[in-house]
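Here it is, the structure, as C-alpha cells.
The complex appears here without one of its protein chains, the remainder shown in place.
Letters A and B name the chains as they come in the text, with residue numbers starting at 1 for each one.
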Amino acid sequence: MHHQPDSVCGATVAASLSLFRQHAPLVHCMTNDVVQTFTANVLLALGASPAMVIDAEEAAQFSAIADGLLINVGTLTAERASAMRAAVDAANRLNRPWTLDPVAVGGLTLRTAFCQQLLQLRPHAIRGNASEILALAQQAGQGRGVDSLHDSVAALPAAQQLARSSGAVVAVTGVVDYVTDGARTLAVAGGSSLMTRVVGTGCALSAVVAGFAALPGDSLQHIASACRVISCAGERATASAQGPGSFIPAFLDALWLLDAEALQ
Amino acid sequence: MHHQPDSVCGATVAASLSLFRQHAPLVHCMTNDVVQTFTANVLLALGASPAMVIDAEEAAQFSAIADGLLINVGTLTAERASAMRAAVDAANRLNRPWTLDPVAVGGLTLRTAFCQQLLQLRPHAIRGNASEILALAQQAGQGRGVDSLHDSVAALPAAQQLARSSGAVVAVTGVVDYVTDGARTLAVAGGSSLMTRVVGTGCALSAVVAGFAALPGDSLQHIASACRVISCAGERATASAQGPGSFIPAFLDALWLLDAEALQ
Partner (left out) sequence: MHHQPDSVCGATVAASLSLFRQHAPLVHCMTNDVVQTFTANVLLALGASPAMVIDAEEAAQFSAIADGLLINVGTLTAERASAMRAAVDAANRLNRPWTLDPVAVGGLTLRTAFCQQLLQLRPHAIRGNASEILALAQQAGQGRGVDSLHDSVAALPAAQQLARSSGAVVAVTGVVDYVTDGARTLAVAGGSSLMTRVVGTGCALSAVVAGFAALPGDSLQHIASACRVISCAGERATASAQGPGSFIPAFLDALWLLDAEALQ
C-alpha cells in the first residue's frame, strides 16, 4: 500500500442511512444459530425487515421477495449448505445481491470448501475479520475460531485481491475497518473494544451490509456506510454502558436514534 | 361486520392472569430459531415454564407432561414438520390444547401445505397477523415475509370463518387485536408501534396464548386476556424505553410486575 486509504465521509454515511430507512430492505438472513435474534433486532432497529427462511425450497422462493440475502457459515451443516446454495442460485437468477460472512473460515473443512465454492457465485459483498479474509484469499492466516489474530490492515492487500478475483466489495473489519472493491479503498474508524465482548456484532454488521448492498447507488460507499453506522452506534452505546450487558440495549437504541448529526 | 366487537374487560384479564400465575402452565414450544430465547423469557416472566423439545419421539413423549403446545412454523424444515406433527398427534390423543402460529404462511410452499394439514388436526387456538389469517383462510392476502400488509380488521371476517371451520379460537393481531371463536368476537386495544421493532413479540404472544389456552374456563376470554397482557406490558415498556433496545428488558420487567391495577 502506497498511501493511507481515505476515510468514509460522514455526510455520505448519513445519506446512505437515510436511503436505507426509506427503502427498508427485506433482508433474508441465513445465519448461524447464535446470532439470529440479535441480527434481527439490529436490522429492525435500523428500520429494515429481517426474515429467516431456512428450508432449501422455501429459501429459494423467498429470494423472489427479499431485497438482499446474507449467507453466514457460523454453524454450517451439510444440509444448511445445500439450502444456502439454493438461495444463492435463486438470488443470482433474479439478480439480487447476496453477502457472505465467512465465519471462522480456514481451519474447518466443511465451511472452508463451501466458502471457496461460494466465491465462484458472484457475491456482492464479503464481510470478515482479518484472519477470515486472509484465509478466504488463501493467504494463510488462521484464526482461533471467531476471533482474529491479525490486524485488519495486515489483511488489506488480501482483501483487495479478493475483491478483484471475486467481484465483491470486501469489508475487512477490526479496530479500523477497510472496505474495498479492489480499485478503491475506504477506511472506517470508530467502534469500541466492548463490541468484541458481545456476541454477534460482526455477524449483525454483515446482515446490515446485506441490506445496504441492496440500495441503489455506489455499493462501496454504501457498504462503508454500513460499517460506520455500526461503529458509531457502538461508540455511543459504550459511552453509556457499564459493561457488555448494558451495551446491548444501548446499542440497539443508538441504531434506532442515529441521525446525521451523530454521524458527522 | 354490522357492529363493533366488544372490548375485553380489564377485570377479566386480571382474573385470567391470576389464574395463569397460579397454574404456571408448562408450555412446550416448538418454535422458530429466531425467537426461542425471547419466547422462553416472556413465559418465565409471566410465571409459566417454557420447554423446547424438538426430536420427534421426545416431543411426542413431552406432550404427556406439558400443559400446552405451541407450533410456530417460522423456520420450518421437513424434519421439523415431522416432529411437530408427532407432538400434535400426541397432544390430541391426550386432549391437550395446542396453538398454531402460521408465520409467513401463504407464499412459501412447505409451510403453507403444512399449515393447511394442521388445520385438520383441531388446533385449540391460532394466532397470526392479518396477512397470515387471510392466507390461512385461503382468502388471498399475502404478506412480505413476517410483516402484515393488511389491517387486522380487514381480516376479521376471515378469522371468524377460520374459527368456524377449524374449531379454533382465532386471534388476528395488529394495531387492534381481534379474538374470535366464530360466534363471539372480542377486541383488544393497546400495545405500541415499538413492539414491531423488536423481533418475536408476536411469536412470544403465541406462546403465551398456548399457555392461557391450557387454563380452565372460557378460552375466548383467556386468549383475549393473553393478548391484553402483552399489549399492556408493551405500553408500559414503551413509556420507559428510549428505543427497541431498552424496550426488551422493560417489557420483560413489565410482564413480571403486571397487576390488576395496571390492567384496569
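The criterion applied here is as follows: a contact is a pair of C-beta atoms (placed from the backbone, for glycine too) under 8 Å apart; a residue touches a chain by one contact, two chains touch by 3 or more.
Since the structure is predicted, the reported quantities are computational estimates derived from the model, not experimental observations.
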{"item": "Options A:100, A:186 or A:248, residue touching the unrepresented chain", "value": "A:248"}
{"item": "Sole residue of B:20, B:62 or B:98 that reaches the chain not shown, by the stated touch rule", "value": "B:62"}
{"item": "Listed residues B:54, B:175, B:189 or B:262, member touching the removed chain", "value": "B:54"}
{"item": "Interface with the unshown chain - residue positions in chain A", "value": "32-38, 74-78, 104, 107-111, 144-147, 196-200, 241-246, 248-249"}
{"item": "For chain B, the residues touching the chain missing from this view", "value": "26, 33, 36-37, 40-41, 44-45, 49-55, 57-58, 61-62, 65-66, 248-257"}
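Here, only the chains that are shown with their structure count from here on.
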{"item": "Copies chain A and chain B - rotation angle from C-alpha fit, nearest 5 degrees", "value": "120"}
{"item": "Inter-centroid spacing, chain B versus chain A (mean Cα positions, whole Å)", "value": "33"}
